[in-house]
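Heads up, one of the protein chains got dropped from this complex, but the rest are sitting where they should.
Letters A and B mark the chains as written, and numbering starts fresh at 1 in each.
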Amino acid sequence: MQAAAPILAIDRLVVAPAAGGAPVVDGISLAVSPGEVLALIGESGSGKTTLALAALGYVRPGLAVRSGRIRLGATDLLGAGEAKLQDLRGRRATYIAQSAAASFNPALRLDAQVTEPARVHRLRPLAEALAKARLLYRRLDLPEPERIGQRFPHEVSGGQLQRFMIAMGLIEGPQLVVCDEPTSALDVTTQVEVLKAFKAVIRDGSTAGLFVSHDLAVVAQLADRIIVLRRGALVEQGTTEAILAAPQEPYTRELIAACRRWDRRRPASPPRVAACAAAPARLEVVDVTAGFGPREPMTGRPTITAVDAAALAVRPREVVAIIGESGSGKSTLAQVIAGLHPAAAGEIRLDGAALAPAVARRSLDQRRRVQIVFQMADTALNPRHRVGRIIGRALAFFGRAPRARRPARIAELLALVRLPASYAERRPGELSGGEKQRVNLARALAAEPDVLICDEITSALDTVVAAAIVRLVEDLRDRLGLAVLFISHDLATVATLADRVVVMRRGKIVERGPTGELLARPTHPYTRLLLASVPELRIGWLEEAAGRRAALLPEFAETGAAPVADVDRGREDAHAG
Amino acid sequence: MHPSLRFALRRFAVGALILLAVSLLVFVGCEILPGDVAQVALGQFATPESIRALHQQFGLDRPAPLRYLEWLIGILHGDWGMSMGTKVPVAQLLGERLANTAMLAGATTIVAIPLALALGLLMALRAGSRFDRAASVVVLALSATPEFLIGTLAVMLFSVHLNWLPAVAQVTFGGGWAALARSLLLPVITLSIVVAAQIARMTRATIVNLLDLPFIEMATLKGVPRRRIILVHALINAVGPIANVVALNIAYLVSGIVVVETIFAFPGVARLMVDAVQARDLPVVQACAMLFCFAYVVLILAADLLAVLFNPRLRRGIHPDGSAG
Partner (left out) sequence: MSAANEALSPPARGPRNALFAVAAGVLVAWALIAVLAPLLVPHDPTDFVSDDPFAAPSRIAWLGTDYLGRDLFSRLIAGARISLFMAFLATLLAHLLGGTLGLMAAVRGGLFDAAVSRIVDIALSLPKIIVGLVVVAAIGTSMTVLVIVAGLVYAAGVFRIARALGADVAVMDFIRAARARGEGAAWLIFGEILPNIIMPLAADFAIRMSFAILFMSSLSFIGLGVQPPRADWGGLVRENLSALSAGSWAPIFPALAIASVAIALNLLVDAIGDRRQLARIRDE
């Protein structure tokens, strides 16, 4: 493959802020041959998106190319004028963006947008382009390929929209497709479908791919070669086999370890389950139903049911994981337990005593004993308050430390989440994502809780950072004897952490059991589908997964795409009414 | 029912309810005053007899809710009651003045809007350029300038120094179109400057914000030429918000009209209302207030409907930010 003349050749490229400052891309060289897929792996701030956009001769406003060369075939992109770039974009090189929802014009029909490259480049009659688009829709497994393109972007689901984006990228048979995290915003079950369709289409021709991702496991399924980036610099490159089997650089090894750790074939040690099974339940969720919109007069149920008769229990020193995709009701359940979203029916019990549905009716001590940590570390800390004040408020509010003892206690809590005491003086804006999440945990721990609810606390974090947070939660459980309810969309995340797993789908609990058992022998078809969809860090997984999925009930083979949008839209209607 | 039709009907119903509430406020506002309507209307020389006579003539001795209903029903028939000061039906006073004010507002709309849209679009296309930065400051300054400064400066320049145009608007339909245009020119220029500045600012902001969105970058990466990006991708999304901006700013004309009719002694509804307020001729005040509120509510309603019509998401009853309207 390396023998052929490269389609894309980037030579010692330096991109930096136009106003001056440290380079975002710092002297990177790479080449992509026809038919080859090269993956760029990196965490946020690695410069991978800037590098990917440069492959189309595009630099975002505020950035400028300092030096280097970019060639697409024989064309020098940095020397090319706007007209020349226009001519090759959408034709010879195309771009598939991360957020399909934001990248489609909300006011134009999908057909018009997918066929627009043909229209602006005057390559072929519109009817022919439309026929090609429909062919792609069919190959990408979009329902009703003849008609679906007549819809507006907001009328299809997220997974479907991502497939339209792929169709738009491939319609003119480009020499190079640049994909920027094309599946990161999707649920895992949807991701497999999109990856499979994408791979099938791209493998057919001589199209080369530049694939940007933070997820090694996803990349392993598609890429021939991998480049690892960090802070704008190239860390390591090699064939996918070589990188996975024999990484040379410590950073690469760290990345791989963070993925390997979550291999489902090595679940948590079973003895722990037996150990805590004897203790009485600390937190009990008894047949809780909750939702949005006005109650139905006959049944007393909300119009949109988000949680449907859910029941579970968490014992001290135990981690119970709730797994579900968007729209499964898992976060609503977390809020019901925290008293932020009163249930329509059912009961929450703490050490056997029922808690009031609304937080305002719970006693100070009850509120203190149940603490919740949220997904978005960024928005969970008041940007105007210093860390010391954020934690101090919780201490003062629950009367856990007299004023004089407070600074010392804040330092203790910061130490508990492995942050230096000096962080008390910082504002959230001065912390990284992982550090913010640690402060969130510290604030919850300030209340000295018995129950800790973690609502997707690792979902917005980079892989390595997320792994560290999981280890921290594990550690806190052991040291403080917490009962932890760990909510996640990702089975892999909880595989090593959780003692027991509860799987939710469309508001209902479909399966539960000790982690090892459930991962090894899932009984419910949805659990099997979910398990089959979690990307694994090995080549060939995608094909196996697709095979396994096809064998599952047809009912679940189609679910990947649809339910997300249904639930979201239903919720909006409920607010309207 | 089609969602946009349902939305339109709901907005109409809300508009009607608001007008009803406004009528109540106007009536009550003029009703609950310290002292007596007739006393106030007749001033300090009123005798008990004349007050009583006025009471009877205007039925002021009957309960207020009843008079409110009669007033409301009268309005629906085009009967605005009698002026207390001149003892002439209010409808007769309104007559020609309504046409004059409508003409002033209409002419301003015709002059200001194309000008403002063109300027706003031009600024947006060259966002960040020297032209844009200079125009932005000028337009911002003009939009905060009181009409009476522009009006007095215009009079100073065109009437006093150049002696081209009359300082006082003598609106006569008999004098032919040329005379009419001459007397309208200064008031229209004065109003247009402020309104056009506002619309140009908001048009620019709307388009510039749109050009920042990811789908515009995506279009660039598809190889769509800049001209087509702006004319197709940006404008189709901008039409709704801009239509909205235009309708709102025509509504805001009301306060400008009040000032401009005063500067130029323009015989319109606003001038009538100001005189009536000074004379405390409440039936006339009520009628003028209702007319202005009606125009305002209708324009705001139009702004709402336009925003919905041009947005395929709103059209189906779903707000772009995810919450339903």
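Everything that follows uses one rule, which is that contacts are C-beta pairs under 8 Å (C-beta built on N, C-alpha and C of every residue); 3 or more make two chains touch, one makes a residue touch a chain.
Treat the numbers as computed from the prediction; the structure is a model and nothing was measured.
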item	value
Residue, one of B:Leu25, B:Ala64 or B:Ala102, that touches the chain absent here	B:Leu25
Among B:Ile51, B:Ala243, B:Val274 or B:Leu309, the residue in touch with the chain that has been omitted	B:Val274
Hidden partner chain, touching residue among A:Phe398, A:Tyr423 or A:Trp541	A:Phe398
Residue touching the undisplayed chain, where the options are B:Ile75, B:Ile216, B:Leu248 or B:Leu306	B:Leu248
In chain B, positions touching the absent partner	18, 21-22, 25-26, 29-34, 133, 136-137, 140-141, 143-149, 152-153, 155-156, 159-161, 167, 198, 201-202, 205-206, 209, 248, 251, 254-255, 258-259, 262-263, 273-274, 276-278, 280, 282, 285, 288-289, 292-293, 296-297, 300
Chain not shown, touching residues in chain A	17-19, 21, 24, 44-50, 60-63, 98, 180-181, 214, 335, 338-340, 359-360, 362, 364, 367, 371-372, 374-376, 379-385, 393-394, 397-398, 440, 443, 447, 460
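As a convention for this text, only the chains that are shown with their structure count from here on.
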item	value
Between chain B and chain A, distance of the C-alpha-averaged centres to the nearest whole Å	50
Residues of chain A defined as touching chain B within the complex	53, 56, 58, 60, 82, 85-91, 94-95, 97, 99, 102-108, 116-117, 120-121, 152, 154, 168, 568-569, 572-573, 575-576
Complex contact set, residues of chain B against chain A	213-215, 217-226, 228, 232-233, 236-237, 310-313, 317-320, 322-325
